[in-house]
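One chain of protein is taken out of this complex; the other chains stay put.
Up next, chain A:
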Amino acid sequence: MAATEQDILAGLGKIINEITGIPASDVTPEKSFVDDLDIDSLSMVEIAVAAQDEFGVEIPDDQLKNLKTVKDVLSFIQG
């Protein structure tokens, strides 16, 4: 059964909170990782590694750099 966008958002919020301390409730689709959430590139790698484990989707480096917003990640994971 495919995870719903809500499930993925909740899972992503949990991962981002664990890694950065940002409240999961602040992780909403329109947010930019760099501009809104102040997440640096190494933290993005940490998030990608955790997301790969959580959602079973490989995120290659050349794709990762295109994932600018939370919505970009949600779309990528949903394929």
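Convention: a contact is a pair of C-beta atoms (placed from the backbone, for glycine too) under 8 Å apart; a residue touches a chain by one contact, two chains touch by 3 or more; residues count from 1.
To be clear about the criterion, contacts and distances are computed from a predicted model.
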UniProt protein name of the chain not shown, from "Spermidine/putrescine import ATP-binding protein PotA", "3-oxoacyl-[acyl-carrier-protein] synthase 2", "histidine kinase" or "Amino acid ABC transporter permease": "3-oxoacyl-[acyl-carrier-protein] synthase 2"
Listed residues A:Ile19, A:Leu37 or A:Leu74, member touching the removed chain: A:Ile19
Residues of chain A in contact with the chain not shown: 18-21, 42, 45-46, 49, 52-53
